[in-house]
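Missing here is one protein chain; the remaining ones are kept as they sit in the complex.
After this line comes chain A, so read on.
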Amino acid sequence: MIRITDFSFRYREGAVPAVSGANLSIGRGEFVGVTGAAGSGKSTLTYALNGIVPHCYPGDFYGSVEVDGMDTCEAALTDVSRVVGSVCQDVESQFVTSVVEDEVLYGLENFAVPRGEIESRLTRALADMGIADLRERAIASLSGGQKQKVAIASVLALRPQALVLDEPTAELDPASSQNVFDLLARYARQHGTAVVVVEQKIALLARYADTLVIMEEGRIRFADAPAAVLAHDGELARIGVSCPRATALVNRLRAAGVCGGRTARTVREACDVVKEAAA
C-alpha cells in the first residue's frame, strides 16, 4: 500500500536533511506507529506520505514515496488526498469551518461523495468518535480533546485508503486516547486501511501497532514488531525514547537473569512474564 524507498528530504531553509535514506513498506490494514525524539523527522515522514512535502513545503526531495502505486511527489496534492487522509498536529488550525457538522461535511462535499451517502458517513464518523451529540456545536466552544476527535472524524468520513495522523491524541486524556487507538486499529482491520500514527505515547503504540518505527536524527533507527523494537530499551533510552515501564521492568529482570523469553508490551504481559518466572 505504501512504499518509501531511499527517501530523503531537506527543507529549503534547512541546513541538514529532515529525513535521510528512509525505507519502509506498509501493507493494507497495517497499523504503524512512528515515534522518536523531537526533531527526529517524524512529521516530515508523514508529510511525505500525504504529499505535503514537496507540494506545500518545497525542498530537496530524493528517493520515492508511493501510496497505492501513486508517486506522492509526481501526483497532484489533490490526487494524493483522495487516497490519504491526514490529521495534522495542530488541529486548531486544521479546521476550515466553524461548526462540527460543517467540518465533517467539508471533505465529503469537495470529493463529491454521492448525496445519498453523505448523511450516513457523517453520522457514522461522529458516532465512531463518540461525538454524535456535538454535531451542531460551534468548534470554538469545544475542549481540546473534543476538537481532536472532530478532526479525526472529518477524515474518517472520507474513508481514505491510508490514514496519516500526527499526534492525534496529544490533547486527549488516557481513556480517550485508548478509545481513539481502539477505533484506529479496528478501522485498519475492517477497511484494510493502512494507518500511520506519529505519537509520543509509546505505551499505546507498543500495544496497538503492528510495526513500530523509531526515528533518530532523520533516519529510521528501528522498524519492526513492537516487541522486537522494545527489546532494545538501552539504545532507545539513548536516543530519547522511553520504553513503557512494564517493558523496562521485564527487560531488567531478563538482564538480571530472573526471567527469559519475550518482551512485555503491556502491564498484563509483564504480569504473565513475572508469573511464569515465579512458577
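Heads up, the rule we're going with is that contacts are C-beta pairs under 8 Å (C-beta built on N, C-alpha and C of every residue); 3 or more make two chains touch, one makes a residue touch a chain; residues count from 1.
Here is the rule we go by: contacts and distances are computed from a predicted model.
UniProt records the chain missing from this view under the protein name "Energy-coupling factor transporter transmembrane protein EcfT", selected from "Membrane protein", "Energy-coupling factor transporter transmembrane protein EcfT", "Glycosyltransferase" or "Spore maturation protein A".
Among A:86, A:148, A:169 or A:193, only A:86 touches the chain left out of the display. Among A:23, A:78 or A:120, the one in contact with the hidden chain is A:78.
Screening A:2, A:34, A:48 or A:108 against the full complex identifies A:108 as the residue touching the chain left out. Residue positions on chain A in contact with the hidden chain: 50-52, 56, 77-78, 80-82, 84, 86, 88, 90, 92-99, 102, 105-112, 115, 118, 136, 138, 140-141, 154-155, 158, in rising order.
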